[in-house]
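Let me give you the structure first, and then I'll get to my questions.
A single protein chain has been removed from this complex, and every other one stays in its place.
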Amino acid sequence: MNFASDNTTGASPEIIDAITAANDGQTMPYGNDDYTAKVGDRIRDIFETDAEVFLVATGSAANALALSTMTSSYGAVLCHWLSHIYEDECGAPEFYSGGAKLIPLDGDGAKIDPVKLKKYAGRGVGDVHMVQPMATSITQITEMGTVYSADEVGAISEICKTHDLKLHMDGARFANGLTQLECSPAEITWKAGVDVLSFGASKNGALTSEAVVFFDKSMAREFEFRRKRGGHLFSKMRLLSCQMEAYLTDDLWLKNAGHANAMGQRLKRGLTGIPGIDFPTANNANMLFPHMSRALIDALHADGFKFYDDRWGDDIVRLVTAFNTPESDVDAFIEAARRHAG
Amino acid sequence: MNFASDNTTGASPEIIDAITAANDGQTMPYGNDDYTAKVGDRIRDIFETDAEVFLVATGSAANALALSTMTSSYGAVLCHWLSHIYEDECGAPEFYSGGAKLIPLDGDGAKIDPVKLKKYAGRGVGDVHMVQPMATSITQITEMGTVYSADEVGAISEICKTHDLKLHMDGARFANGLTQLECSPAEITWKAGVDVLSFGASKNGALTSEAVVFFDKSMAREFEFRRKRGGHLFSKMRLLSCQMEAYLTDDLWLKNAGHANAMGQRLKRGLTGIPGIDFPTANNANMLFPHMSRALIDALHADGFKFYDDRWGDDIVRLVTAFNTPESDVDAFIEAARRHAG
Amino acid sequence: MNFASDNTTGASPEIIDAITAANDGQTMPYGNDDYTAKVGDRIRDIFETDAEVFLVATGSAANALALSTMTSSYGAVLCHWLSHIYEDECGAPEFYSGGAKLIPLDGDGAKIDPVKLKKYAGRGVGDVHMVQPMATSITQITEMGTVYSADEVGAISEICKTHDLKLHMDGARFANGLTQLECSPAEITWKAGVDVLSFGASKNGALTSEAVVFFDKSMAREFEFRRKRGGHLFSKMRLLSCQMEAYLTDDLWLKNAGHANAMGQRLKRGLTGIPGIDFPTANNANMLFPHMSRALIDALHADGFKFYDDRWGDDIVRLVTAFNTPESDVDAFIEAARRHAG
Partner (left out) sequence: MNFASDNTTGASPEIIDAITAANDGQTMPYGNDDYTAKVGDRIRDIFETDAEVFLVATGSAANALALSTMTSSYGAVLCHWLSHIYEDECGAPEFYSGGAKLIPLDGDGAKIDPVKLKKYAGRGVGDVHMVQPMATSITQITEMGTVYSADEVGAISEICKTHDLKLHMDGARFANGLTQLECSPAEITWKAGVDVLSFGASKNGALTSEAVVFFDKSMAREFEFRRKRGGHLFSKMRLLSCQMEAYLTDDLWLKNAGHANAMGQRLKRGLTGIPGIDFPTANNANMLFPHMSRALIDALHADGFKFYDDRWGDDIVRLVTAFNTPESDVDAFIEAARRHAG
């Protein structure tokens, strides 16, 4: 019973079937195949716009490669202190950009505070002594499980536009956010001002497939060279594209995210009110960050429940539900928590 | 009927089965799983030594990451003009090393001429104006389909040792070389002086799985950080490790390479003696570089045979056989060539 | 009457005389000359230890090159939000280190708060997802004109040692700090745990000469290659070394700093008590950061006094005195401030 992350599971059966099916026959390598062409069209359909689409295998590659086309080496990328790009990629954005500076900002629930963004967005522009703000990156859903509304994305985009910054969205869990919001993929991305989206699938039912979606096509020009140079151009690209294709077929991606979110909310409801558990942060999707007593954490770990408790301080734990988390696991967790707390 | 490359095919059925099987259940992410632990042991067994083993998804990532641990940014890597790292990776080694210089050397059949190597191995050492030679990289089998014998590797290693250079082997087609030689994996690698091996599987029956094998474990220290920083650490690592595991089980890797080589040699025998075809370069494994008349090239292309003819000049074509090239395809090619030449 | 910075002046006459004298005759280039050998010895004498010494022309080069030998590309350098390396070098440390991350910390008066340092010094060590803390950099005197005591440096060094971090001191205004403290150059550097010092002269009487002093000689190995690779190895090196030599002769460096500090303190005494002026930050050397009313700032600017007022917020201005600031300029400033305030 694993609530550690949504990457501890395998893939949806549909994804595995797609890999098996795509294995037959000969195709030209390096993305010059029908699977890859088709998945690009599919994503353009879903987002209702003529975007450029590229596939890579990991979220860190998607983010770092995307950002490397959005900033010069002497640029700055504004992001949240808790963002994956700042905290969890061992400096991949700095590496791919040739040493751009990620400037960490505050904000509740891992969402960038627009006031802070405004302060840094125009800071030092034209001053040769200072790195030049060139891009902002937000995460949807955030690393704390919160969701940016279309209005919130729009407000951030306004600031970016005023200061000529590009806007990147790290959508490693994009489907989880979309499921929570009442809006279309287009409305929460390019219509709200997002220029480039890292569109993740690996955490939501695929094995390893992420798309980088350039709504601003001017920035796509360099991507292919940078992807190859980064060792991220797969010879047997159909392995990535067939996963993404299956992911987007028959709303698998939305069904998977819907289940994960439902399990997250079920877990939250079940834990709410148990003595010794409270939720200092509002969380909306498939990641919860409750506060628990140390004794309770230890007891749940002893029961065999896997989850992280060592990073958010003050006995805050992280509980993540996935596309295939069984309802029974959720209920077992709630029941155990109630028992230990009782 | 595709002789363009050994990456135009899918994977061996055993590999697909392994992916399907590995999909079940929960494992800890990022390589902290049993599949990955097991594949490391398997590779240590095969190479009969206590190497450090890391998995990545592409050959360019394997080479560039390996080399980035073998040279400083102000270092030089000696390689052949025709090597994949020099020609075909869009500068990935320069990128990962922070701008080290790849110094291109001559040599027949894409094998480094030891005389040239000797000249550059000690050049400029200690001279602050010059990049410092730090590593040599050879390819087994080479980009021209030739094979380094253990003695030849040993001779290159001697020069490297004399000048304190590390020795890297790009083994994207390592199995094809091994099949051709009468020696063990250990004899053609660390016993001959190789420090780090890029051990490829993707071109020989896997979809996407390459191992970096550190015989010199002192250089492995940095690899894990560099891999993550490059976006090459897979959350669902078992996808890579299960492929490699299946690849090494029941000698699948050797059987696959044996077939590819046999088809290559069958093709060579069949083409030899046909008027208008000659073999200016000796080729030993699954890649042939015959010279053909332009008319013959055009006629074969018109027949639907796929192969590259635009890169080696002077109507030299490249014919590659793969682990699953049907004998009938080979025979059809020979028959067509004979017919057009007749 | 310029209080904008200590780099708006020329050099001490002794420095100019040294350049003129050093111009005669032939010497071998690139630092293989007697001037350079001698200045190394001089610095070793002053610091009473067998350090390695290298000269460069700018403070940014000194800092960035020094740090590039103290961190890997996947490392982190802990520093203050207001530090020159974080704010004012357009990302030079990130560039020279291949994309290491500078993690900005808080602390009063631009001095790193040891509590914050402790929190980050061991954070993420061994975790492949996170950049690895490798160095700390402090500035003496700080960018706010405050001074680290030997005990304070020692306390920071203790934390660094505990976590295996190297300690760098940006001493662009080192002489101003030393003059303020009752300790020897050795006591405030290597005896307090500093591994590498950027020892500045350009702001205190030289035109362009900075030394990088490696107390930890193990890190000096790479410096020469990195300096050349950065374009910072001067063919006519004697230009840099003769300035440094003159700077250190007959205590010129201490006299210059003593004068700058005396003028700074005279200015502070004179301004203290004038209505509308207060000193929210304690400043100890040649840089003051008083708060003034906007009307007073404007009036002083209108009088022709040059100083910056646009960066520290809330009508905080910066007043810098230099090695050759005339007492009469200081008194004129005080008199004008008093008049406008009256």
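Per-chain residue numbering starts at 1, and chain names A, B and C are given in the order in which the chains are listed.
Operating definition for what follows: a residue touches a chain if its C-beta (ideal position, glycine included) is under 8 Å from a C-beta of that chain, and two chains touch if they have at least 3 such contacts.
Owing to the predicted nature of the structure, the values given are computational and were not obtained by experimental measurement.
> Tell me which residue among C:R42, C:H232 or C:H291 touches the hidden chain in the full complex.
Candidates C:R42, C:H232 or C:H291; residue touching the omitted chain: C:H232.
> Taking the full complex into account, find the residue in B:I43, B:L102, B:L233 or B:I316 that is in contact with the omitted chain.
Among B:I43, B:L102, B:L233 or B:I316, only B:L102 touches the chain that is not shown.
> If the hidden chain were put back, which of A:Q26, A:T49 or A:S73 would touch it?
A:S73
> So which bits of chain B touch the chain we can't see?
Within chain B, the residues touching the omitted chain are 73-74, 87-91, 94-95, 97-102, 104, 128-131.
> With the missing chain put back, which residues of chain C would touch it? List them for me.
2, 4-5, 7-11, 16, 19-20, 22-29, 56-65, 89-92, 95-96, 202-203, 207-208, 225, 228-236, 238-239
> Provide the residue numbers of chain A that touch the chain removed from this figure.
These residues of chain A touch the chain that is not shown: 30, 72-74, 98, 128-129, 132, 222, 224-229, 233.
FYI, only the chains that are shown with their structure count from here on.
> With chain centres defined as C-alpha means, what is the inter-centre distance between chain B and chain C in Å?
51
> Where the CA atoms of chain A average out and where those of chain B average out, how many Å apart are those spots?
A distance of 34 Å separates the two centres.
> In chain C, what residues contact two or more other chains?
73-74, 98, 128-129, in rising order.
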